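Here the complex is missing one protein chain, while the rest keep their positions.
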Amino acid sequence: MNALASAKDTEMVETTTSASPNRVIDIENLSLTFETNDGPVHALSDIDLKIEEGDFVSFIGPSGCGKTTLLRVIADLEKPTAGHISVNGVSPEEARLNRAYGYVFQAAALYPWRTIAKNVALPLEIMGLSAAEQRDRIARNMELVNLTGFEKKYPWQLSGGMQQRASIARALAVEPDLLLMDEPFGALDEIVRDHLNEQLLQLWAKTNKTVVFVTHSIPEAVFLSTKIVVLCPRPGRIYDVIESDLPRDRSLDIRETPEFLKIAHRVREGLKAGHSYED
Amino acid sequence: MTDVPLTQPRSTNPFSGLMSGTVGPVTVVVLAIIAIWYIAAVALNTPFQKDIYERAGQSDVAVSQMVTDTLFQERPVLPAPHQVIVEIWETTVEKKITSKRSLVYHTGITLSSTLMGFLIGTTLGILLAIGIVHSRVLDKSLMPWIISSQTIPILAIAPMIIVVLNAVGISGLLPKAMISTYLSFFPVTVGMVKGLRSPEVMHMDLMHTYSATRLQAFWKLRLPYAVPYLFTSMKIGMAASLVGAIVGELPTGAVAGLGARLLAGSYYGQTVQIWSALLMAAFLAGSLVALIGVLEKLTLKRMGMAQ
């Protein structure tokens, strides 16, 4: 497995020169300033970040530190005011036009006039997939988030958690190599959240997707990630990047191990430092 | 007629710059409308102008001459804006107000029945709304009729109401005002019901914990909440009331008012007179609605709901 990966590595290095071959996201000196009525807001300043293929990266930080903004820059929903960013080796806009990623918003954002199945089908319709292919993907992804049997329901007939799961299924249905998730499990209870965390990990391990994940929860970040990015506010910048050495296939029990707690501790220290900066 | 302003989006324009407000675009659009009006006037009046030249035996008239002539006809198909303005000027400023040919006189007649109908309609609408909010039976039995009463083209009865009331000796303002009343009570009722019901459950519960009477809850909670709704629906009601007054002046016998001017103009083919009455009516509607807008601002400010 390792040998395979490295073989692939060397092969690619020969063809491409600059960035590492399977570098999915490459951010250099990136800054973003919002011009508002009462002066500029420095949402992001001097961000440097590399994300490799197969990484699971979490953004964590106090509210308002720019996590969502950074994710939106990657998704080409926001334009940086300075610096450089590439996604899959091209500009975020090109990546978006290539439909390189799936995005899960902080809220479910389902369309009330479409059934759950039709909501999941929305991106597939836009991509112009065949009806059979659409049906296949809907069934598969609804199954994945445990919503089989709710295809014909409307979003407003489901609970908030189910709606959020439907929106995850919608993002997965695109079958992107890159998944951008903005606090996807924020509105769910602990049990459902644990369950979905496990499923997300399994999916990630199975498909070798790259995931960028925003969260407020330290255990969640540590449990899921191979790399944790701690941000701090005013101006929004990276305070710490923690590479996790936990094994790739983990179960929920890992949360009691000393390694886990050590990483969690370091994240907590980073968060605290970020907060003290504020005052 | 019912919900238009209620559904207006709050204008939230994140952009700034010269043409990004509303003033710039609106000015441009208004200028464009005036330009189109002139072009249309020339186009529509040309055939008749050609007729005139033919009859007069003039065959080779310069284009510029013809264009000017089309804009100054006595009874044009479409009068040019300046002709209408001149007519309005002559019939307002240069005529005595008491004169039958003064537009101010006719506007005054229409205005008074509009206002009377509006006042009665608003009062009626508010009372109905209070009843509906406080009584289940009224809510269930009256509300559907209030809504379907508006699907009836009531303006169609306007002439009959006028004629019939005249027959029993009621004439003058009241019959016209009744039509305005009918048209204006509806938006007020619907808006007020919405408004009186708009306090959140939590606030009503709070009143309950104070064991406030229904009267206290009404004065201290429901009414303040309903005020913004009231003003919005009063604007619609005022516009409807003016329509009612004008249509009330159309049928047989009416000699004064903007509606009568329209009718007289159409009998004698006085297009300039029609357009000036129309423009006056538009101006009246605009200023009445604007007046309510000012009242709204002042009231909300005093109530602390707006800066």
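Descriptive notes on the structure:
Lettered A and B in written order, each chain numbered from 1.
Assume contacts are C-beta pairs under 8 Å (C-beta built on N, C-alpha and C of every residue); 3 or more make two chains touch, one makes a residue touch a chain.
By our rule, contacts and distances are computed from a predicted model.
This figure omits one chain of the complex; the name its UniProt record holds, of "Cysteine desulfurase", "ABC transporter permease", "Fumarate hydratase" or "Fe-S oxidoreductase", is "ABC transporter permease". Note on the undisplayed chain: of the listed residues A:Val90, A:Met127, A:Leu252 or A:Ala273, the one touching it is A:Met127. Considering the whole complex, the residue from B:Thr22, B:Thr68 or B:Thr123 that touches the absent chain is B:Thr22.
Against the chain not displayed here, chain A makes contact via residues 72, 75-77, 96-99, 101-103, 105, 107, 109, 111-113, 122-123, 125-127, 154, 156, 174. Of the residues in chain B, those that touch the hidden partner chain are 1-5, 7-9, 13, 19-22, 24-30, 33, 77, 130-131, 134-137, 140-145, 148, 150-157, 159-160, 163-164, 167-168, 213-215, 218, 235-236, 239, 242-243, 246-247, 250-252, 258-259, 262-263, 265-266, 269, 271, 274-275, 277-278, 281-282, 285-286, 289.
Heads up, the rule we're going with is that only the chains that are shown with their structure count from here on.
Put simply, the C-alpha centre of chain A and that of chain B have 55 angstrom between them.
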